[in-house]
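Starting off with a structure, shown below.
Of the protein chains in this complex, all but one are displayed in their positions.
Note that the chains take the letters A, B and C in the order they are written out, and that residue 1 is the start of every chain.
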Amino acid sequence: MGLKTKEEYIESIRALNPVVYMFGERITNVVDNPRIRAGIEATGATYELASMPENKDLFVTMSPLINEPVSRFTLPPASIEDLVARVKVNRKVANYVGTCHQRCTGLDCLSTLAIVTYDIDQKYGTHYNANFLEFLKHMQKNDLTGNAGVTDVKGDRSLAPHEQVDKDMFLRIVEKREDGIVVRGAKSHQTGSLSCHEVIVLPTRAMGKNDGDYAVAFAIPADTPGLIHVVGRSSLDKRELDGFDCGNIYYSKYCPTLIFNDVFVPWNRVFMCGESEFAVDMVVKFSSFHRQSHGGCKSGKIDCMTGAALTMMDYNGTAKMSHLKQKVIDMIHRAETLYGCCLASSYEGKKQPSGNYFIDTVLANASKIHEGKEMAEATRLMIDAAGGYVADLPSDKDFENPEIGGLLKKYLKGVDSVPVENRIKMFRLVEKMAMESADTISDIHGGGSAEAHRVTILRETDTESKKKAAKRLAGIKD
Amino acid sequence: MGLKTKEEYIESIRALNPVVYMFGERITNVVDNPRIRAGIEATGATYELASMPENKDLFVTMSPLINEPVSRFTLPPASIEDLVARVKVNRKVANYVGTCHQRCTGLDCLSTLAIVTYDIDQKYGTHYNANFLEFLKHMQKNDLTGNAGVTDVKGDRSLAPHEQVDKDMFLRIVEKREDGIVVRGAKSHQTGSLSCHEVIVLPTRAMGKNDGDYAVAFAIPADTPGLIHVVGRSSLDKRELDGFDCGNIYYSKYCPTLIFNDVFVPWNRVFMCGESEFAVDMVVKFSSFHRQSHGGCKSGKIDCMTGAALTMMDYNGTAKMSHLKQKVIDMIHRAETLYGCCLASSYEGKKQPSGNYFIDTVLANASKIHEGKEMAEATRLMIDAAGGYVADLPSDKDFENPEIGGLLKKYLKGVDSVPVENRIKMFRLVEKMAMESADTISDIHGGGSAEAHRVTILRETDTESKKKAAKRLAGIKD
Amino acid sequence: MGLKTKEEYIESIRALNPVVYMFGERITNVVDNPRIRAGIEATGATYELASMPENKDLFVTMSPLINEPVSRFTLPPASIEDLVARVKVNRKVANYVGTCHQRCTGLDCLSTLAIVTYDIDQKYGTHYNANFLEFLKHMQKNDLTGNAGVTDVKGDRSLAPHEQVDKDMFLRIVEKREDGIVVRGAKSHQTGSLSCHEVIVLPTRAMGKNDGDYAVAFAIPADTPGLIHVVGRSSLDKRELDGFDCGNIYYSKYCPTLIFNDVFVPWNRVFMCGESEFAVDMVVKFSSFHRQSHGGCKSGKIDCMTGAALTMMDYNGTAKMSHLKQKVIDMIHRAETLYGCCLASSYEGKKQPSGNYFIDTVLANASKIHEGKEMAEATRLMIDAAGGYVADLPSDKDFENPEIGGLLKKYLKGVDSVPVENRIKMFRLVEKMAMESADTISDIHGGGSAEAHRVTILRETDTESKKKAAKRLAGIKD
Partner (left out) sequence: MGLKTKEEYIESIRALNPVVYMFGERITNVVDNPRIRAGIEATGATYELASMPENKDLFVTMSPLINEPVSRFTLPPASIEDLVARVKVNRKVANYVGTCHQRCTGLDCLSTLAIVTYDIDQKYGTHYNANFLEFLKHMQKNDLTGNAGVTDVKGDRSLAPHEQVDKDMFLRIVEKREDGIVVRGAKSHQTGSLSCHEVIVLPTRAMGKNDGDYAVAFAIPADTPGLIHVVGRSSLDKRELDGFDCGNIYYSKYCPTLIFNDVFVPWNRVFMCGESEFAVDMVVKFSSFHRQSHGGCKSGKIDCMTGAALTMMDYNGTAKMSHLKQKVIDMIHRAETLYGCCLASSYEGKKQPSGNYFIDTVLANASKIHEGKEMAEATRLMIDAAGGYVADLPSDKDFENPEIGGLLKKYLKGVDSVPVENRIKMFRLVEKMAMESADTISDIHGGGSAEAHRVTILRETDTESKKKAAKRLAGIKD
C-alpha cells in the first residue's frame, strides 16, 4: 500500500476485469489495447509525475485521515493551499500529457462528497459521511483513481427524470434490498472509466420531490457485475490502434458510455439515497470543482499548443513574423485567463461545515465560460501558426515507402537546420491537439453545458447590491 | 461531348490512370477506393445538380466560345451575372454536399488565366491567350473538372524561391525543350486532384527578377507521367475505408500532395513562362477568386450545419431553449455575412481588358477574413447545440451488436417521437462536419494564409482619400 | 422648384416656425442656433454634394412620377440600381460629414409607404396610395427632407399599446373628424427633426386587433401646431453652443423628442388609419430599409475614422508600427463588411406589387447586427491608434491663452514636420467621432434594438430547407 508508481498503477488496472465493448466487439485485455492504453498512460502520468522528486512538494501531501503521504488526486481539500494545488497540479499534468489526464473527475467527486455527505447527515442523522470516509481511506491507502459517473443520458431534455417515457434515462434506484441497492441507467462521456479503479456516481442535476429515486450517490469498482463500458468513437481513434500517425506519441483520451444494467451497490458504498433536495448541492459542488479542474488543465494544454505553434514557426522560418507573434500572445493570454480565474477561485475558497474547503463558484464558472469559447480560438490560432499540413499530412507509411518517401521528405523540408522528420512529427502533434474529438469537445461540453456556466454566475452573483450602488449614484432613494 | 451526367463524369475519371499513393501503398483503382470515391461523389454532385431541371438556369449557361451550353464550372465570367452565379452555385452545391465539392479551384484558375494570359500577350506579343482558349474549349466541350496546382511547399518561408537551399521548393522550369518544358516541384493541399481531369498550375506568390524559372503556368492531364498524388491523412479518413460511422453518407474530401517529378508540358499547354512580373497578377486574381469561392461554399456549409443544429434540438427536446436559438442566429448571421460580402464582391466586379470580369478584391477578402475566424465559431456553436455525443458516440458496430445494441438504443433515445436511429445519424453528421480536418482546416488555410487576406485589404484600400476626408472635417489644410 | 442648393435648403428651413425647446428654454431661431445648425449643415451636405458635377450621376436621377431630375433622397426605389444607389450615396455623404446626415430616415419612410399604401389599397379599396403619391410629388418637386416619426416612447415594454396604463405611450388617433384625424403621443430620438420639412409618421411595431387606433401613418409639416420638438442632451452638445473645441468643424447631430400634443392631420395626408394587420408590414419594411441605410452610412463613418487613425499615426510617428496597421485593417474590415452586406441586400432586392423595389431583409439585418457590435470596436481601435489625448485634450482656449498656450503647443508637438495645431485638431476630431453620444449610440439603438435584428434574420430564414439538407446527408428519411 501507499503511493503507487506508474508501473504499479498499470498493473493494478490490469488486475480488473471490466466488461468492455469497442467497435462492436468485446475487449478483454484492456491494458494492452493500444487505444485504451494511451488513455491509461495519461492517467499513469499523474503517478509518474508524483514520483519525481522535483514534484513531490506539489503532488504529494499528508492525509490527516490516514496519516500517510497521499497523492493530491485522492485528497479532498482541507485548506486554501489544497485548493490552490488543484489548479497547479492540473496545469502541470496537462502540459506534460498534452491532453486530458482523466484523473481530475474522481477527485472532484471525492471533494464534493466530503462536504455534502456531512451536510446530509447533519439534517437526517444518516451515516453517509462515515461510509464516505471509509471509502476515502481505501482510495488513499491504495492510491486509486476514481471516475465520475455524473452525466446521465437524459432522454428528452424538456422533461424531468420522472416525466421521461423511459424512466431509466436518469440513473435510478430500482430496488432497495437489505444488503444494498440495485441501480439502473447509463452515464455518458465517462472519461477514462477504464483507467480507474472505482466509479463514483453522483446525480447529474437538481431533483424534485418526485425524483427521489434519482437522488443517489455511491461508489463501486469499475468491474462490478452489470457495468458495461462501451468505448465510443473519437475522431482519431484508429491512429493508436494502427500504431502510426499518432501525433502525441504517448497519450490519448477515450470516453466510454457506461451502462448500469441493474448493478448492485452495498449499503456501505452508498452516499446518498433519496434525499432529493441535496442533489442540487451535489451537482453544484461537483460541477464547480470540475469546471475549475478544466481551467487548470486547459491552461496546461494551451501551454503545449503554444509550444507547438512556436516550434512550427521555428521550423517554417516564420518565427519573426509579427502577426504570428500576436497570435502566440493571444494563446498565452487565453491560458493565463483560465489559470488566473481558477487560481483566484481557489484562493477565495471557503471552509465548509465538514471542515473541507470549497472554491468560489463565480470565478470557477467565469473560467469555464472562457474555456468554452476560447479553447476553440486557441486551437484555431495554433493551426494558423502551424500551416496547412495540419489538414492532410501524408502518413508515416508514405514517408517510409521507398518509392515516394524520399520525395516527400525532400518536399516537406522547412528551414535547413531542422531535420524534416521533426517538422513532420510536430505537424502530427498539432493535428492531434486540434482535431482529436474526445478532448477538444470537452472544452465545450465538459463540466456541463455552456449555458449552465452562465446561469450559474448570474444566480451566484449579488445583483441587488449592484443595483443599490447604481441607485445611490443616480440619486434614487427607494 | 457536351454536358456530362454524374455517371458519365465518374466513368471519365475511371478512364484516367494516375499514380497514387495512400497509407504508403499504391492505389490503382481510384474510383472504387471508398475514401477517394467520397470526394469524387462530391464533385459528381456538381454534375448531378446541373442536370436537374430546376437548377439548369443557375448551373448551365451558353459559352460564347463554343456556342454550346456549358457548366458554369468551366466558364470564365464575362458579365456581372456570371460573377454572381459563382457565389450562388457554390452555396447551393455546398449545402447539398455538406463539405467541399472540389470543383471551384479549377474554375478559379480558368477565370484567372482568361484575364492574365491576355495581359501578358498584350505586353510581350506572346500567344498564351490562344493556348488558353484552346484549352478552355477542351474543358468546355468535354465538361471537365480542373484542379488548381497553386500552393507550393515553400521550404523556408523567410526565403524567396531562388534563395532556398533546395531550389525545387517552389515548382520551377528545369528544362526548356523544343516541344515543351519540363517542370519540377510539389504542390500541397491539392483538393480533389483525383476527382479532376486536368491539373492547372499557377505560381503561388509574387516572383522577383531572380525567380523567373518559377513564373510558370500550364495545364496537364491528372495522369501525366511524372505526376504523383500522395493522399495525405485526414482526421476521419478511416471511416470511409471501413464503411461505417461516416456521418455524411455520401460525400467527403481528401487532399493529396502532388509531386511533379520532372513532368513534361507541351508548349500549347503553357500559359506563362518566365514573365515574372505577372506572377503577382496570377496569384492575386486566383486568390481573390478562390477566397470568394470559399465564401459562397462555406455559407452553404453553415446552412447544413445550421440544419443539423436545429434538427439535434428537435431530437433532444431543446428546440425552445432561447440560448440555443441565439446560437442558431449566430450561425445564420455568419453564413449571411460570407454570402453578402461575396455577392457584393461579384456585383461590384469590373470588366478586364480581355473582356472577362474580375470581382472586387477588398470585399472578397473581407469575406475570407470572416471565414478564417468565424467558421470555427460556427462549428463551436453547432457542437454546443448538438450535445456532447459529438465527442464519443458509440460505433454503428456497437449499435448492431446483439448484446449491447439494444441497451445503447434504449439509452441514446431523445424525444419520444423520433427514432433513436435518426438521432444517432445526426450526431454522426455533426461529428463529420465539425471534426473532419481536410475540410475544416481549409476555413483557415484555404485561399492563402489569414494574414494574406488582411494585407490585401490594406493594400487595395484607398487610404489617402480617407485621411483627406478626416483632415477636412478637422479643419486641417495641407 | 426643382433641386435645391444647400443655401436654398437652409433658407427653406428658416421659413418654418416650429415649437422648439432646448435646456428648458424656447428656441425661436432654429437655423442660427449653432447646435441645431451643425445638424442642419449635415443635412445640407446632401444638397451640396448633389449639386457637385462629379456626384450628379450618383445623387440625382429622373423621377418617373414628376418627370424631373430629383435627389435620390426623395426617390422610392423602382429598380435594383435605385436600391444600390441608396448604399453608395449614404457611404459617400457619411464619409463627407463624419456623422449622421439625418436625411436617410425620410427616404426610408417614403420607400416604405410607396409599397405598403398600395398593398392596403389592394385589400381594402382605400386611397392611401393616391394620397401618398400626391405627397411624394410635393417632396420631389420641392426637394424636401422628411423625418421618420417611428420610435414611440413605449412606456412599459412588457405591455401592448392598448394595455398601457397611459394609452398615449404609443402615438394614436384620439379623434376622427370629417376633415382629418387628431393624433396624440410622442416619438423619441427624432434625428434631425428640425432639419426637415415634413414629419412622416409610421407605427413602431406590429399591432394587434385591439391596437387599431395605433395603426396610423401620415405626414405633416415640421411646424404643424401641436408639435413640440424637445432637443435632448448629447454628450458634446455644449461644444457647438460655446463655439470652440468642436472637433468636427462643420457638422454634428441632435435628436429631439417630438411630442404630438393633439395634432390635426388632414385626410389627404393620411396613409394608414386602423388597418392594424399592415402595421407589421410598415415597420418591417421601414426598419429593413433603415438598417440598411445605417450600413451604408456607418461604413462611410468608419472611412473617416480610419482616415483619422492613419493621420494620427502619421502625426505621432507610429505609422510603421505593425500592431497599429493591424488595427487599421480591423477598421477597414468592419467598414467593408457593413458595405458588402448592404450592397448585397440591394442587389438581391425584389420588385413589389406597387412596382417599387424592396431589399433582402436578411442581408440588411446581417449588416445591422455587425454595426451594433462592431462600431464600438471600430471606435475603440481608432482611440487606441490615436493616443490618450482623446480623453482630456486641453481646450482651444488653453492653447490661445498667452501664459500657457506656448507651453502647451511645445508639449503637444508630435513629429517635427507636422504643425502642432494639426495634431490638436485631429485629436479633437477623434474625440468627436468617438465620444459624441447622439451619433455613436445610434450604432446600437438605431433601426430598432439589437435583438430585433437578430429575431428578424431567424424569422426570415428558411430553416426547414436547412434541416432537410442535413437530414439527407445523415441518411435520415422522414
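Methods note: a residue touches a chain if its C-beta (ideal position, glycine included) is under 8 Å from a C-beta of that chain, and two chains touch if they have at least 3 such contacts.
All of these numbers come straight from a predicted model, not from anything done at the bench.
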Query - For the chain not depicted, the shown chains it touches - result: A, B, C
Report task. Write down which of C:D32, C:E134 or C:E400 is the residue touching the left-out chain. Result -> C:E400
Requested in this report: Could you tell which one of C:G180, C:G274 or C:G387 touches the chain left off the display?
Outcome: C:G387
Report summary line: Where A:S288, A:T337 or A:T379 are the choices, the one touching the absent chain is A:T337
Report task. With the full complex in mind, choose from A:G149, A:G247 or A:G414 the residue touching the hidden chain. Result -> A:G247
Report summary line: The one residue from C:N29, C:Q122, C:N210 or C:S449 touching the chain left out of view is C:S449
Report summary line: Those residues of subunit C that touch the unshown chain are 21-26, 151, 153, 155-159, 165-166, 168-169, 185-186, 188-189, 228, 230-236, 238, 245, 254-257, 259, 261, 316-318, 320-321, 323-324, 372-373, 376-377, 379-380, 383-384, 387-401, 403-404, 407-408, 410-416, 431, 434-438, 440-442, 444-445, 449-451, 454
**Report entry** Sites on subunit A contacted by the missing partner chain, in the whole complex
**Finding:** 84, 95-98, 247-251, 303-308, 310-311, 314, 325-326, 328-329, 332-333, 336-337, 339-345, 347-348, 362-363, 366-367, 369-370, 422, 425-426, 428-429, 454-455, 457-458, 461, 463, 465-471, 473-476, 478
Query raised in the report: In the complete complex, which positions of subunit B touch the hidden chain?
Result: 322-323, 326
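Here is the rule we go by: only the chains that are shown with their structure count from here on.
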Requested in this report: State, to the nearest whole Å, the distance from the C-alpha centre of subunit A to the C-alpha centre of subunit B.
Outcome: 37
Report task. Quick one: report the Å distance separating subunit A from subunit C, using the average Cα coordinate of each chain. Result -> 52
Query raised in the report: Where the centres are mean C-alpha positions, what is the separation of subunit B from subunit C, in Å?
Result: 40
Report summary line: Expected list for subunit A, residues touching two or more other chains, is 323
